[in-house]
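Dumping the structure here so I can ask a few things about it.
As you look at this complex, bear in mind that one protein chain is not there, while each of the others sits in place.
Labels run A and B following the written order; every chain starts at residue 1.
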Amino acid sequence: MNDQPRDPEPLAAEPPLALQRAQEARLRAAWTLPKGWRYWSAVNNTEVGVWYTATAFLFFAFGGVLALLMRIQLAVPGNEFLSADTYNQVFTVHGSVMMFLFAIPVFESIAVIFLPQMLGARDLPFPRLSAFGYWCFLLGGIFLSGSLFFGAAPKGGWFMYPPLTSAYQPGIGADMWLLGFSFIEIAAIAAAVELIVGTLKCRPPGMRINLIPLYCWYVLVAAAMVLFAFPPLIAGSMLLEVERAFHWPFFDPKGGGDPVLWQHLFWLFGHPEVYIIFLPSIAIIAMVVPTFVRRPIVGYGWVVLAAVGTGFISFGLWVHHMFTTGLPGISLALFSAASEAVAIPTGVQIFCFIATIAAGKLVRSVPMLYACGGLAIFVLGGLTGVMVALASFDFQAHDTYFIVAHLHYVLVGGAVFPIIAGCYYFFPLLSGKKLSDRLGKIAFWLLFAGFNLTFLPMHFTGLRGMPRRVFTYPEGLGFDTLNLVSSIGAFLLGSGVAVVAWDLIRPKTRQPLSARNPWNAGTLEWLPSMPPENWGVRSIPEVDSRYPLWEQPNFVRDVDQGRFYLPDAEEGLRETLVTTAIDAKPVQCLRLPGPSFVPFWAAFTIGGFFILGTFHWWWPALASLVVGIGVVCYWLWTATAKRPEKPEKHVGLGLTLPLYQSGSASVGWWAVLITMLAVFTAFVSLVFAYFFYWTIHDDFPPRGAKGPGVLWPCVAGALLAAAWAATMLARRWNRADRAGAFYVAATASVGLALAGAAAMLAGPWLTGMDPTRHVYPAIVWLLAIWTALHAVTGVLFNGYCLARRLAGRMDARHDIEIHNAALFWHFVAATALVTVAVIAGFPLAK
Amino acid sequence: MKTSAAPRLPERHESLWRLIVSPTVWAVHFMLSYITAAVWCAKYVPRSGTLEPVRWLIAGYTLVALGAIAWNGWDGYRRHRHGASELPHDADTPGDRHRFLGFATFLLALLSAVAVAFAALAVLYFHDCR
Partner (left out) sequence: MVHFLSATSARSRPHRAGAASAVAVLLAGCSGPQSSLDPAGAGAREIADLFWWMAGGTVVVWVAVAWLTYSAVRGRVAEQTARQARYYIIGGGALFPTVVLTALLLHGFRILPPLLAPAPPGSLRIAVSGEQWWWRVQYQPDGEEPVELANEIRLPVGEPVEFILDAPDVIHSFWIPSLGGKMDMIPGRTTRLTLQATRTGTFRGVCAEYCGESHALMAFPVVVMAKAEFSAWLAAQRAPAQAPADPLAERGRAAFLQNGCAACHAVRGTEARGRIGPDLTHVGGRMTLGAGVLTNNRAALVRWLAHTDRVKPGVLMPHFGMLPAAELDAVAAYLESLR
């Protein structure tokens, strides 16, 4: 066979002890945490990840308390514990908090902590971006949850269906939901970018794509799903907020809009969302099971199939939330089909776990207890999911307590139990101490019994006719006992959560440190000594197995003694390795930024835009945004694309790697690409809206309605295409070190882009299209504004490149900035062409 | 053995894109079927109107989609069987990486084929736009 490994071996001889100590001291210094109040400027994935997780758990507790309030209210018929209005706020905030402030952030935060550790990396590729995401999340979360205490919370349901939320709910609740969650969704996309680049580009040498831990596969899939699932909701939220604030009738039938469009955009996000929550949680089980049965997972390839397959098919389910909106039967049938098909990969992954358990010898443990309990619950949720996927059954079950039961079985079994399993499993890696087995078991039985007592009866409550989202119900319809049982169960469930919470926060100073790798696991995250050091791994290993701690001889010793890559921080800088996506061949030694408050200020100022916007204080909001952009520019200017003091560096084992890469070899380029895929998806959602209006109207654009004309959109398209071409030339001439030509091309691109943006707006402006009159001018205006804003952002990119070259921070060799700008401009050009084709071309074709 | 003479399996011949060909084909098939039916029913016929042209179109999409998936699946299966190695393809070698990606591609093709077939079955039961 030709494919025998010929990877470098670790150093044969132990490095001298003095050298090891010196290396450790330098690494420790480079990765040290800031002290005192400056601690909050830390960007290490372990710190940010723990804040992130802890905050998400606090929101979980908050959402849980809201659930208990609801259960008190519903314990008996005709209860007056909560008023209708309060109840409606409470259930809206419960759903929104659990989804946006717990489930999504907790997946990302757990991944932020453990992904680098599983990949033997010292940190994620963009530590400050993680910190930025965290501060956005904290700020937005507090703002949204706090509104409840002022009776100003959103009360349109977590699904926010207009017209209820557009025209029938004055007050800032709905605005808060739309702007606040958009802000948090942007943070979620930032984390997704980080996780994708981390999984694909920051693996240890030798960890080929067939060897990466299953958790990372799941995270990769879930993060990719975020990119395509969140933008439709962001686009929808933008339409709804514009309707609320400026009366553009996107969802108002009187102006030609349609409330059903919101449902499409919302569920295009909402259904994949369920799997975005489920996949990274079940991923924890995929790590826990092999550890406790002492053997590799059976069916690694099948699990990958399941993760990727679920990721795709989950985008074909959204209409099953709309089975009762009167769509044609054939549409219902197509979405029924996909909803059933998605059960197959889910079945496969559950049987992979069963097969692994059957093939190994199980060691009893608390994490396994939660894993098995979670599966028992999840399987029932999956099976009721198969039931409601049939449109005919859903006609009865939809919007009843049957669905409440179903979704809680899926999310609690598929996410909450696995996450608690993860708490008990991973906790030693955070604090060096184990959680209590005894408390863990007590909590488990409280949770398991409480959960089933609460939610099992709800299947029948629903089928006996109780709709969801009711603040009360009359006596004698057969709901009374069932509801009382559910309420009692809820408190049992709550007490279980309290026990887990106590176990997490109870002081553990007198408890001895856990043994290193206490569960005898096989994957890299278990390398750290107890308590863990801040540097992640002592040296970045050469991996040739799925379970290196089990299968590679002397592995821990070699890592500890620095016999692998990057055992030192000679320059006192934070460093990690960048490798290729498929075969994990090292290609760069990446310098990582250290502690900084800049991410905090960026989050604060950009958050200011959204928060001030909630109150419709548009000028202060805009000012905050401008300051925010300034902060981001400062951040980029001072901390990114730094020119290294030398072109390459010896990283150990005879390997020398470049310290600087640009274009598609750099991680930054990938981050821009991935972000722009998400932005482009939002744009596609807006284009979808245009054609959606076409399908619902016999006559769209309406006969005789003023359009943007052909001239100005085409002029805009041509100008923006020219700006794109000028940017390409600028990149080429910069590479060729023709400074003069570069300045000319870059300056020209700025001028052309500004002219293009103006021309784009001139179309609807000069023809006097009034966006408040009808949905046709409204959507045309929105597409034009979207495109113009892209062009203006492109101006910022190119202006930044000009400034960098002028300041001597960019040159022919060090040209990350212009490569990223060029990449951005590809998307601007595509956006402009599509916009022109739609707003100018489509009316002609009609 | 033939494989000993087989060329090296460099990374540039391998990419994650081939892994997701089949599910992408499913997605395109699904969206096309849905959009075709939705636009036909919304724009061209009344509520009680016939679905006949849509059924033929979806049948056509299905043939093309299943063909593409079969091709991608066969390609995956071939890679999975490359050389003399068996599952679980967990060695740190270009060969096992190649076989693993092939195997995953093959499984995804099977799943995608089932999902396409499920969608196509719908047309057997619906004759009008209700």
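The working rule: a contact is a pair of C-beta atoms (placed from the backbone, for glycine too) under 8 Å apart; a residue touches a chain by one contact, two chains touch by 3 or more.
Just so you know, these numbers come straight off a predicted model, no measurement behind them.
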item	value
Shown chains touched by the chain that is not drawn here	A, B
Sole residue of A:352, A:527, A:686 or A:818 that reaches the chain not shown, by the stated touch rule	A:352
Residue of A:94, A:122, A:264 or A:398 touching the missing chain in the full complex	A:398
Of B:30, B:61, B:106 or B:126, the one touching the omitted chain in the full complex	B:126
Hidden partner chain, touching residue among A:100, A:473, A:635 or A:669	A:473
Contacts of chain A with the absent chain, listed as residue ranges	83-85, 88, 155, 157, 161, 163-164, 168-169, 253-254, 257-260, 298-299, 302, 324-326, 329, 332-333, 336-337, 340-341, 343-344, 347-352, 354-362, 364, 368-369, 372-373, 375-376, 379-380, 383-384, 386-387, 390-396, 398-400, 441, 444-445, 448, 460, 463-473, 477-478
Touching residues (missing chain, whole complex) on chain B	48, 87-88, 110, 114, 118, 121-122, 124-127, 130
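In the analysis below, only the chains that are shown with their structure count from here on.
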item	value
Chain A - residues contacting chain B, complex	1-5, 7, 206-211, 296, 298-302, 304-305, 308-309, 311-313, 315-316, 319, 327-331, 333-338, 340-341, 344-345, 543-546, 580-583, 585, 695-696, 698
Contact footprint of chain A on chain B as seen in their complex	3-4, 6, 8-9, 11, 14-16, 19-20, 23-24, 26-27, 30, 33-34, 37-39, 41-43, 51, 54, 83-85, 87-101, 103-104, 107-108, 111-112, 114-115, 118-119, 121-123, 125-126, 129-130
